[in-house]
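A single protein chain has been omitted from the complex, and every remaining protein chain is retained in its original position.
Here is subunit A:
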Amino acid sequence: MRAVRLSVVTAAATAAALAAVTGCTEKSDAKADDGTVTVVAKDDSCEVSKKEFPAGHVNLAVENRGSKVTEVYVLYPDDRIVTERENIGPGTKASLTAEIKAGDYEIACKPGMVGDGIRQQVKATGGAAGAKRSPEMDAAVAAYRQYVQAQADATLPKVKVFTDAVRAGDVEAAKKAYAASRIGWERTEPVAESFGDIDPKVDVREDGLEAGQDPAKDWTGWHRLEKALWQDKKIGDREKQLADTLDKDLADWAKRVGKAEITPTSMANGAKELLDEVATGKVTGEEERYSRTDLVDFKANVEGAQKSFDLLKPVATKNDPKLVAELDKQFAALNTLLDKYRADKTGYDFTSYDKVGKPERKELSDGVNALAEPLSKLAAAVVK
């Protein structure tokens, strides 16, 4: 008996039908006991509806019945953040979902968003007992957290050189300082992106503005200033305000970045995301369309990805030595390729991207593909 042919349309319809059925099932379950953990946050208490819940996909429904804005965390016993939700206003509700493995945790409410918060001990049950990472993994995460914080701390003074030049109205000095001010950010951008609000404030390009946003009022950050310096070639009062805003937003980043959620998987995925950044925004020349400093960003992205990889290498080598060897090789090849575009191998003075021809851009793109493909397998090698 020959199988009936299923066209793509039928396949899509079947998948959609399954989604609809599954959705109904899920909603039906919600009427009974959907496993949601309710958190009632007040100014002086943090009530959790369940002290034990099944491990896996956990939904927290938070209600702030206090008089202060609050935030709610799920923490490992050692204070590492599993997940968090900030800025839950008085009288409002919020929801957050996380993949939580079996083990002991704390749920913390922080009225006023300060201090250690009011805590409740909870337990996720089932699955593998003891959601603990190996010491090697903890070491990798701790080292990466330090790296991320160090990059942010080192960036602030470099940004100040840039913003001081803008405030002084010095176009040439500002141009010189621009690319260097972005290196620490580009090395660690996926971590900053995990906050959601910082990245659009400091790194959005004009075409990235959301519908309804006015470029004249709402476009802030590096690329707005890039355009002013290279295309408009002038610094006005608005640019000076934007320099102050950039300083403030990046100071906020430096303050928060050390508390970002970091796991071995997010490190590996972050490395892949850095290469994706290169493939979609840097190799194409899209990111630095006025300054043409794309290769500086490119190099910084690769360095950030390589840092994640180096820190994860002890674990990944045990699980997939062949992958690690391939990654070592491809990182080396791409770095060698990038070195063609700078005279000083220790500096960040790269060839302007408008001087990089089409065949050379393709060569760079091939190098990125060669690295990005095995890098996409790093997360699996880490969790095996």
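The working rule: a contact is a pair of C-beta atoms (placed from the backbone, for glycine too) under 8 Å apart; a residue touches a chain by one contact, two chains touch by 3 or more; residues count from 1.
Following the convention adopted for this analysis, contacts and distances are computed from a predicted model.
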Worksheet item: With one chain of the assembly withheld, which option in "Deferrochelatase", "NAD-reducing hydrogenase HoxS subunit alpha", "(2Fe-2S)-binding protein" or "Sugar transporter" matches that chain's UniProt protein name?
Response: "Deferrochelatase"
Discussion item. Can you tell me which of A:120, A:245, A:265 or A:284 touches the chain that was removed from the display?
Written reply: A:265
Item to complete: Just name the one of A:79, A:116 or A:373 that touches the chain not displayed here.
Response: A:373
Fill in: Residues of subunit A (touch criterion as defined above) contacting the omitted chain
1-8, 10-11, 14-15, 18-19, 22-23, 25-27, 29-30, 34, 36, 57, 59, 61, 82-85, 94-101, 128, 130-134, 137, 261, 263-265, 268, 315, 326, 330, 362, 366, 369-374, 376-377, 379-380, 382-384
